[in-house]
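The other protein chains are all here in position, but one chain of the complex has been omitted.
Note that the chains take the letters A and B in the order they are written out, and that residue 1 is the start of every chain.
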Amino acid sequence: MILQAPRYTQQSMVDPAGTKAALVDHFWHFLITTASIVTAIVFIALLIALFKRHRPVEPEEPAVQRSLTRWVSASVAVTLVIIVVFLFTDFRLGRAIATVPNRTPLRVNVIGHQWWWEFQYPDSVPNNWISTANELHIPVGRPVVLNMSSPDVIHSFWVPNLSGKKDLIPGHQTETWIEADSAGVYRGQCAEFCGLQHAKMAMLVIAEPEAKFDQWVLASRATATEPADSTAKAGGQVFLTAGCSVCHAIAGTAAGATVGPNLTHFGSRHSIAAATLPNNRGNLGGWILDPQRIKPGAQMPPNGLDPDQLNAILAYLEGLK
Amino acid sequence: MRRERIVADVSQLPTVVYGMRNLVSWGTTGFMIIEGFSLGLCAVTYVYLRKNTAVWPPHGTQLPQLLVPTINLAVMVLSLPLALWTKHRAERMERGATRVGLVLSSIVAVVVFGLRLAEFASLHTQWNSSAYGSIAWTILGFQGTLILIDMYDTIGITAIMFLRPESKWYPEVADNALYWIFTVASWIPLYFLIYFGPRWL
Partner (left out) sequence: MTATARVETLVEPELDLELDAVWRNRPGFIGWLTTTDHKSIAKRYVATAFIFFLLAGVEAATMRAQLSRPENGILGPDRYNQFFTMHGTTMMFLFAVPVMIGVGLYLVPLLVGARNVAFPRANAMGYWVYLIGGVLIYGGFFVNSGPDAGWFAYTPLSGPEFSPGKRVDIWAQMITFTEIAALIAAVIIITTAFRMRSPGMSLNRIPIMVWASVVMSFMIIFAMPSVATASLFLAMDRLISTHFFNAAEGGDALLWQHLFWFFGHPEVYIMFLPGTGIISSLLPSFTRRSVFGYPALVLSIIATGFIAFGLWVHHMFATPLPQLGQSFFTAASALVAIPNGIQIFCWIATIWTGRPIFRTPLLFAIGSIIIFVMGGMTGVMIASVPFDLQVHDTYFIVAHFHYVILGGVVFPLFAGMYYWFPKVTGRMLSETAGKWNFWLMFIGVHATFFPMHQLGMEGMPRRVYTYLEGTGWGDLNLVASLGALVIFSSVVVFLGNVIHSLRHGAIAGANPWDAESLEWATTSPAPSYNFANTPVVSGRAPLWESGDELPVMTGLARDRQQVLLTTVLDAEPDSRHDHPGHTIWPFIVALTIGIFFITLIFSPWGLPIGTVLGFIAYARYIWPKKSHEPAIVELPRSVPAAEVPK
């Protein structure tokens, strides 16, 4: 069975969907044009130098040396001018992307773990605090300020279609902001080597129109959906007794651990294992039975569930919408 | 192959010279620059760690005691005239006086090294208690290895000047005195950093 990848925009900095990425993409065009012209000039000069026919009889005589001095000096001067123009443009761009637009930004806390992303949506009302993992919902057209840290090693938050990256450093609080111009699902990936599964520590940023985003917030604040049938209910029991609750939390149940991702609304997620696989029965079953086959070295151990237990827990998790 | 035309004869040039005319002094100077810069990096680390935190030393850590370290500093500074005197005697190739200077310098080096070992207790913290303890111990230890190296070198040259006192060793004695001056000079700012840094920074 060919498992569909979750549908998202291919991660790329030259396909911007956000303000910051768009500015940098524009700058990139200026950079590559300038660089290509300069490189071409240097290469042409080199080729001419190598293959020209007429050469001075006395290459080290003063007149020749003076002429060369003038040409080299002129080249250095031109290089300096280009660099100064580059610096001016760059500093202005730097200020632009560092400034958070003053349009009531949304604040999200990002906590990096080996090897998954924790996203918290803080609220003045403690009950409204949302904790989710690996999928970051944001409203389109509103800046999102990310307050970031890591309890283990250095990670780096990077969604190239939206913005440049920023590191998450143990012992430090770092901050960045992103903003999506259009709705869509954008893939991001950890961009600082963080150990065995650095390669599979990705995330999805789901940008939705403001109204849909508000709906998502409301739904996420709710405690977990009650299991619909007996199989799912049995699954809820398996969850508590087979060891899952040692690491995972599901709001409204006895499972409250914060070691691993919060699974309260897991059924609504597009992907599993930090955007490694689509969230469907087959993948989820394989993941639960042996995460090490998909992400060797991951913190989640294999689980010896018999087929009934597995079936039940899958039904339960699917229902956590 | 080219013919050669002799234009000068160097066989009367001296073979024993002093200061930076002496080849070995370049090696010693290189070593001093490297170690000095490394100590500088440790000092920068100390200030960096201090600026990174609100409380220095951390809660529960006493300020370092000043008695033993200050005695050691005094011994080091007071030994500088001895080093210079030994250097001057060596520059005049006075064998007896040079030997005296070297024996005294060896004793001084041993005393200072011993005092340095005692100094660790004055820090009132362990190397593994906190970053503060780690950097303080490291600076003491690192600079302490310079004292150890000087002690080793001085005793070695003393032995050579008694057992095989050839003329080529007099510049080495002068060089060794200079190294002791460097060892003391490198310590002075670090002394203030370690013992007064927690009080002033």
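Here is the rule we go by: contacts are C-beta pairs under 8 Å (C-beta built on N, C-alpha and C of every residue); 3 or more make two chains touch, one makes a residue touch a chain.
Quick caveat, the model's predicted, so the values are computed rather than measured.
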item: Of A:C194, A:A207 or A:L284, the residue in touch with the unshown chain; value: A:C194
item: Among A:N109, A:T174 or A:T253, the residue in touch with the chain that has been omitted; value: A:T174
item: Residue numbers in chain A that touch the chain omitted from display; value: 5, 10-14, 20-21, 23-24, 27-28, 31, 35, 38-39, 42-43, 45-46, 48-50, 52, 55-56, 59-60, 64-65, 68-69, 71-72, 75-76, 79-80, 83, 86-87, 90-91, 93-94, 97-98, 114, 152-154, 156, 158, 160, 163-167, 169-175, 187, 189-200, 276, 296-297
item: Touching residues on chain B - with respect to the absent chain; value: 1-19, 21, 23, 26-27, 30-31, 33-34, 37-38, 41-42, 45, 48-49, 52-53, 58, 91-94, 127-135, 137-138, 152, 156, 160, 164, 166-170
